[in-house]
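The chains shown are only part of the set, and none of them has been moved.
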């Protein structure tokens, strides 16, 4: 294992540089540009005073997400989903994941009959766009909720915890934290892990098209994820404290 | 925990009755009706002598899946996706999962430039349709490959293992195996686990919209899944041996 | 004509084996698996307490149908309509036919402001799927109406007759009853006939892409259809009496 090295030169348990810029655009109630190295995702939180049909009249709020990738966020140009006339399966899967993850830290009764939509648009992709999106969207969500609190529209704060996400995977036999594109495309096993600040798992999505992973590998991967998410939760708090 | 009971009366680590009927319909190269209790999914495997564009000319095969639900497979009628003009996010997510899972047990070079499509159509839904689909589709896949072997179209058998799937979740505080609809709709945490016959994990999809699960709960859930998948792998072999 | 023989060995005026299994699935108010030989169609009837916009507030009910074919119900795999993003012309034509046929045996005022949707999904196709669908959907419809009657939700029974359907055609110069796929694909003239138990014609759809049929051939075809439909009406009653 002495010869092991990651394309980026990072150590196995090292995150990429994380940056969280708040108020990146001016109209949204929350607007965060999150960077995990070269992966950059613009996350906006928009408040609307209505809820989907299935919640109408129940006094509960809703938190949902949409995900998109600019056509040239990627190495080669990807077709624009709006032009193709539909969102692909990967997009829908990711935006469902982001929505579920963020709902896990919200008391929807405290939110009242409002919808907060988290739009996560990838400006530049280098692996891990969904985990960056969740991590950044949390900050945008808190900013949007704080807007409502400042306007005295809420009786109590509906944010009941923090949520962050990171990917882990087995790269050339070694479990590593926060895969970039070079690693991701050369890696049979990867897992996206979403956790809250109580150390609980919100989402766990592991995939092994090539090499099936054993229980001990799983344990190593989860330990890496716990470490990384701890650092991401700290970065979120630092950004919010700024 | 003495008072704990499942709606079905099963013990916590007990699967529903599993049935695997081969040759359920006559045209497909593999056709399996799989039942996990009241969940019934028709899985057909269709062989075509062509591959998607990205594989053309590489000598490799492809295995893919499509998933559907008959409109009245469910308690109340669901809109027909063909009439609505698109497949929903849940459908796309499930069929991508089935496809990845089955590809994990196939040597695509041995398959040659062929596509095997696994159509998994839910005739009756009572929870766990995606895990039943994977478990049944594996048998249909083997039948389709055996058709090719019998026709001497393949030099070696491309099936390199067996794959089965089951759900686990925390129901009223207790980890249980193979959730039915009554449990699934009253359960904050559930996980779909896909494993191979070497004890490796192929896919792990855990979700906790309500209660985030701790590491020890995760371990209990995985242990239940391992037990259940062992029994499902045996049921597949029994069906194939028949 | 001594040398005439049908691929199946049936006589010219002989139906295929007809089976009508009620309660094939458990959620729908009516659920029938109908088989005309190897053609097998699952017909479910679903009751909803609302009507389409154009009937709202008129005190009348509605009966409608949707039709689908599982991708591998056919000899070679057919694209899934949900994946292609629209229902084809053939599908729409058939489901409109089924809907009109079933409405012909229902007193929509007696039904009240309810919709009964008949979903006819072909599990296995061997010719005559639309006629099998109509014949089976009638039984599912009666079961659904009986559910409403048993719940005392209706003042009087809205079923005002029985409806069944069969195909006829000229196969190699001879008029025959109930074409299977081998005959259908080798036959220039075919007609789908829907009749009620009073001997009246509900729908008549004759097509002659190749050989135009003469008045006397039409008469022979109608006589065959009348015979076949008599037997199908009897099979429906037998199934319902069970």
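Here are some notes:
So that you can tell them apart, the chains are marked A, B and C in the order they are listed, and the count of residues begins at 1 in each.
FYI, a residue touches a chain if its C-beta (ideal position, glycine included) is under 8 Å from a C-beta of that chain, and two chains touch if they have at least 3 such contacts.
Keep in mind that this is a model prediction, so the values were computed, not measured.
This homomeric assembly is drawn with 3 chains in place; in total, the structure file defines 6 copies of the chain.
In the analysis below, only the chains that are shown with their structure count from here on.
Between chain B and chain C the CA-based rotation angle works out to 180°, given as a multiple of 5. Think of the whole protein's Cα atoms as having one middle point; the chain whose own Cα middle lies nearest to it is B. Of all the chains, the one whose CA centre sits at the greatest distance from that of chain C is A. The centroid of the Cα atoms in chain A and the matching centroid in chain B are 28 Å apart. Between the Cα centres of chain B and chain C there is a gap of 33 Å. Of all residues in chain B, those that touch two or more other chains are 86. Against chain B, in their complex, chain A makes its touches with residues 86, 88-90, 92-93, 95-96, 100, 103-104, 191, 195-196, 198-215, 218, 222.
Note for the complex: chain C touches chain B at residues 25-28, 31, 38, 40, 42, 44, 46, 48, 66, 68, 70-77, 80-83, 85-87, 91, 117, 119, 121, 123-125.
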